[in-house]
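One chain of protein is taken out of this complex; the other chains stay put.
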Amino acid sequence: MVYAIAAIVIAFAVAIDRVRTKRTKLLLLAGLAVLLAVAPRLGGSDASVNALVDIGIYVVLALGLNVVVGFAGLLDLGYAAFFAIGAYTYAMLASPQFGLHLPFWVLLFLAAALASLFGIVLGAPTLRLRGDYLAIVTLGFGEIVPQVFQNLTKYTGGPNGIGALDVPTFFGIPFGQSALPYYYVTLAAIALTLLLTNNLRASRLGRAWMAIREDQLAAAHAGIDTTRSKLAAFALGASFSGFAGVIFAAKLSLVSPDLFQFQVSVLVVSMLVLGGMGNIPGVVVGAVLLGLLNGTVLPQLDTIATDVLHVHADLTQASFLIYGVILVGLMLFRPEGLLPDRERRAEMHAAPNEVV
Amino acid sequence: MLSRSLVLRLCAAAPLAFALAACSSNASTASSSAAQAPAGNAVKIGIDLPLSGADSSVGRSTLNGMLLAIEQANAKGLPGGVTLQPDQLDDAVQGVHSPQQGVANARTFISDDGVLVMLGPYNSNVAAAQIPVTNAAGLAQISASTVSDGLTLGDDAKNLRRANPTTNTFFRVSTTDSRQGAAAARFARQLGKKTVYIIDDNETYGLDLANVFEKDFTQLGGTVIGHDHIDKGTQDFKALLTKIAATKPDLIFYGGTTSTGAGLIRQQMFDEGLGNTAFMGGDGIPDIATVAGPRADGTYYTVAAPNADKLLSARQFVRDYEARFHEPIGPYSANAYAATQVAIAAIAAATKENGGKVPTRAQVLAQIAKTNALSTPIGPVGFDAGGDVLEPVVSLYTIKNGQPVFISQQSVSK
Amino acid sequence: MGAPILEIRGVSKRFGKLAAVDDLSLSVQTGAIFGIIGPNGAGKSTLFNLVSGVSRPDSGEILFDGVDVAGWHSDAIARAGIGRTFQNLRLFGYLSARENVMIGGHARLKATLFDSLLNTPRARREERAALSRADELLARFDLAADADRFARNLPYGGQRRLEIARALAGQPQLLLLDEPAAGANAAEKRALVDLVRAINAAGTTVVLIEHDMGVVMELCHRIAVLDYGVKIAEGDGAEVRANPRVIEAYLGTPDA
Partner (left out) sequence: MHEFLAQLVNGISLGGIYALIAIGYTMVYGIAELINFAHGDVYTLGTFVALAIFGALGISGELHGIALVVDSGLALIGAAVCCGLIGMAMERLAYRRLRNAPRLAPLITAIGVSFILQNLMQLWKGSAPIPFPAVLPNPRFDLGPVSITAQQIAVVALAVAAMFALQIVVTRTRTGAAMRAVAQDRQAASLMGVDVDRTIAITFLIAGLLAGVGGFVSGVYYQSTWFLNGFSAGLKAFTAAVLGGIGNIAGAMLGGFLIGIIESFATWLIGGQWSNVTVFAILILVLVLKPSGLLGERVPEKV
C-alpha cells in the first residue's frame, strides 16, 4: 500500500506540474486529496499508515525548506535544528518531564513560532553572508542544537531524550496508539503547508525572493529590503520545520538528540534537489521518493532481496552505499531535479557560458 | 518529448504499483502474511536491530546470536512441527539508529499476524519509542542489550505502558545500568581504588552507567575527582587525558563502549603517562583489545553473567558461534542468543499448551513472563514483573595478554 | 524649474589610493534632464553607485529632496524615490519580462508578510492592479509581445528598454540612467530620446550618463563633465562644448 500510494501521489504531482490551467490543477489536487483521505479505509495495515505518516512529515519539511532554499536561494544545511526545536517544544511542554501538559494543537503553533524565532536569531546576524558561508553557518547551527539538547541533561533528558510524551486528543478523544489519527493530522498539515507555500510563491514576497535569488543587488535597487526578505524566508521555513517537529514528536512519543543529526538536514535538502528546487510538485515528488527509500525500502532490503528478487543477499550493510549511488546517479542524470521549475529548467539548457 | 513520456510512464506506474501491491498482498510489510505465509506451522520472529551504519558491527553480531539460536532450534525441532523464521529489519536510517524507524519496524511486525514475538532493539531510546506501541498491541519484545533504567523501572516505565498498564510486554536479558554501575563501584573499591576520574560517551548507556558508578563509588567511601563527557566521533583524547593526568587518579572509569571511545582512550592513556593507571568499564568494552591492541592489558570490565569459564553453555555457545560465522562473538552475541532462547522456549511451551497448534501472541507473552531459570550462556534467566532478569550475577574480568581473565563475581538484585 | 531634487555636496570616494570621486558637488533641479559625461574612468558610474547606495561615500553629503541619503542601503534609497539602470544590464535573466517589471514595482505594493502568506483579498486586489500596471508599462516600452519571455532571451535593445521599464515601475521621482544608448543603432537612439523625453514630461527628473554626445546634447538641459573624479565643467550643451578644459580632457585622454 505504501508503494501504491507513493506512486499515486507522484503521478498526480507530475500531472499537476504538467497541466497548464489552474482549474485542472485544482481538480487534480482535489481528486488526490479525496483519494488520500479514503486510502486507509481501503485496506492497509497500521504499519503502512505509519510509514505514510513518516513520509508525510518529510513532505512538510521539504516544502518548508523549499521556501528557504528553493524560493529565496539560501542554502540551509541545518534545517533539522528547527525540527528539533519544534519536537523538543512538544516534549518539554507536553510530557511528565516538567509535569506540563499543554494541548497538542496549541503547541503546534507555539512550536512553529518558537522555531521561527530561532530562525530570526540565527538569521539576523548571518544572512548577509555569501551563499556558501551561510551554508556552513547553518550547518554549524545544525550541529550545535542537538548537541545542546544532548548536553543539557537536566532539562532535556540528555542522550536518553524525553519519552512517554502526551498522546494528543481531538475534542477530548485521545489519538491512541494507532497511526491513523496522525495520518489525518499530517494530511491536514501538508494541505496547509501546500496552501501557504503556494500563496507565498505567487506573492509580493515570493517575487522578492526570486529577485534576490537572481541578482541581489538589482533586487535591492528595486526597493526590496533584501535582509528582511531573507529573514522572512528563514523564519517561515523554520516555522514549518517546528510545526512538523510537533507532529513527529507526538507520534513517536519520544524525542532524543540522535533523531536530529546532520543526516536529516542532508536528507531534506536532497529531497529538494532531487525533486526540483522551487517547484512545489517537484519537491513533493522528491520527498515522497526519498522518504519511501529511507523509511521503507532500505530497512527492508534483506527481506525484499529474498522475497522479490529471490536472492539471499545481505544488502542492508550496503544500504548507505546504495543511497549514495542513487544520489550521485540522479544528480548526474538530472542535476536540475526530476520536476524542475521553469527557471531552473531553462538554466540547465542555457549555453554553459553563463557561469554564475 | 521527455516530459510527456515521463508523465505517461508515471501514470502507467500507478496502477502497476497497485497491482504489485495487491499481488504481494501488502508490500509495505515486506514479508507479510498471506502471500508469503510460510508453509505449515511457521512462526515468525521479528528482529529489530541497527544493521547498517555506525552500529552495524554490534548489530550484526547481535543478530548472529539470534540467528544461531533459531537455526539450532529449527534443527532440533519444536513441538507441533512449528518452524521458526527470522524476519529482520534495520532500524538505522542514514547510518544512525533511529527510534522513528524502530517504531515503524515494530508496527510492521505488529501488522504481520505471523510474527509472535519480537527481538530487539539494540538501543535504549529506540526501545523507549517502541514500548508504548508493542504494549498497546500486546506483542512481546525481548531485548538483548538495552540498559536504561527507565525502560523497566519506576514512573518512566509506567508512563511507557500507559496504553495497557496491567500488561508488560518488554523484557530484557541485559542488566540495567543501575545494577551494573553499582556492581562496578563495589568491584572498584574491592580492588582498593580510592580515587577515580570518570569519563562517559554522553550516550544513553554510557552516561547512565557512569552516573550510577559515580554515586555508588562515592557512597562506598571513594573519591570522584572529576566526571567528563566526550563528544561523539572524537578521535583525539589527548586534551582530556592531559587534564586527567594532572589529577593522578587511581582509576579511570569509562562509561561507554569500545567504539565510542574506550579503545582510543585506553591507547592514548599511554601517550599521556597514564599507562599504569587502572582503566575500567562495563559490558560495552570486553572487545577493547580489538582497538587498543596490546595496550588493552590491565583493563577491567564487568559482564552481567556468571564466570564464563565455569559455564558449560557459554563455552558451547562460543564454539558454535565461531564455527557458524567464522568470527569471534560480539559483545552482545551471548545475550542475543539467550534472549532468543527465551522466545523459543516460550513459543514451544505455548504451542504445547495450545494443543500443538500455533499459539497466539498473548499465549507467547504469558509464557515469556513465566520464564524461570532457563539455562543460557549468560546463566539462568528468569524475569521479574518489570521484565528485568531475576537475581543477575555480575562478573569482573581483566585482560591479560589480550585474553579475558575472570576475577570475581557478585549477585546483584534491587 | 524649482528646487534641486538632488544635491551633491563635497562627495569623495577612494578605492585604495585612487580617488574615484574627489570632492564633487553638483545639483540637479527638479524636473530636469541632467547629463553626466566624461572619459572612461572619470568616476561617473561610481557617482551613480554612491547616489543609489551601492557604496558609501568617504565624505560629503548626498541630499535627495533635502534629506541626506549618503550611506543608506540601496533598497531604502530606491523606496525613497531614486530608480536606476546599470551600465552592464542587471536584469533578472531567468524571470519573465513581466516579472521583472512587477519586481520593479515592489516598493509600491503594501502586502505584508501575512497578506502574502494568506493571499488575502487585499493582496489579491493589489496583485491584479500591479499586473495591469506592469502590462501597461510593457506596452509603453513596446515589450507587450515579450511579456512572457525570459528577460535574458530578449534582444539587446529590448533588454535596455526593459531595464528602464523596471526602474520606472517603482515610480521614482529621480531616474538614473547609466549609458542607456550603449549599443543602440540610430533608430533606437531616436526612440530612446523620445522615451526619455516622455518619461521626463510625465514628471520624473532624469540624470543620465552617456557617451553618445548626440543623445546628450539633444536631451539634456544641463551637463556636468567629470574627469578623474573631479567636475571640470558644468553648463548647457553649448557652454560645455566650448569649455577648453573639456576639450583637453577628451583629446588628452582619448576615449578607449
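Think of it as A, B and C in the order they're written, each chain with its own count starting at 1.
Criterion: contacts are C-beta pairs under 8 Å (C-beta built on N, C-alpha and C of every residue); 3 or more make two chains touch, one makes a residue touch a chain.
Since we're looking at a predicted model, the values are computed, not measured.
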| item | value |
| --- | --- |
| Contacting the left-out chain in the complete assembly, out of A:117, A:192, A:305 or A:331 | A:331 |
| Chain not shown: contacting residue from A:29, A:69 or A:339 | A:69 |
| Given A:32, A:117 or A:266, the one touching the chain that is not displayed | A:266 |
| Touch with the omitted chain, as defined above, among B:72, B:234, B:307 or B:410 | B:234 |
| Interface with the unshown chain - residue positions in subunit A | 69, 75, 125-126, 128-133, 135-137, 139-141, 143-144, 147-148, 150-151, 217, 262, 266, 269-270, 272-274, 277, 317-321, 323-328, 331-332, 335-336, 344, 347-348, 352-356 |
| Sites on subunit B contacted by the missing partner chain, in the whole complex | 53-58, 95, 199, 202, 228-236, 238-240, 242-243, 246, 258-259, 263-264, 267-268, 271, 287, 290-293 |
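The criterion applied here is as follows: only the chains that are shown with their structure count from here on.
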| item | value |
| --- | --- |
| Touch-based graph of the chains, sorted into line, ring, star, complete or other | line |
| Chain whose averaged C-alpha position falls nearest the assembly-wide average | A |
| Between subunit B and subunit C, centroid-to-centroid distance (C-alpha), Å | 71 |
| Subunit A residues counted as touching two or more neighbouring chains | none |
| Multi-partner residues of subunit B (each touching 2 or more other chains) | none |
| Sites on subunit A touched by subunit B in the complex | 1-4, 6-8, 10-11, 14-15, 18, 44-48, 50-51, 54, 96, 147, 150-151, 153, 158-161, 163-164, 176-177, 179, 248, 252-254, 256, 258-259, 261, 263-264, 266-267, 294-296, 298-304, 306-308, 316-320, 323, 338 |
| Subunit A-facing residues of subunit C, complex | 52-54, 73-76, 78-79, 83-84, 86, 90-95, 99, 102-104, 106-107, 109, 111, 113, 115-119, 123, 126-127, 130, 150, 152, 166-167, 169-170 |
| Subunit C-touching residues of subunit A, taken from the complex the two chains share | 196, 199-200, 202-208, 210-211, 214-215, 217-226, 232, 236, 343-344, 346-347, 350, 354 |
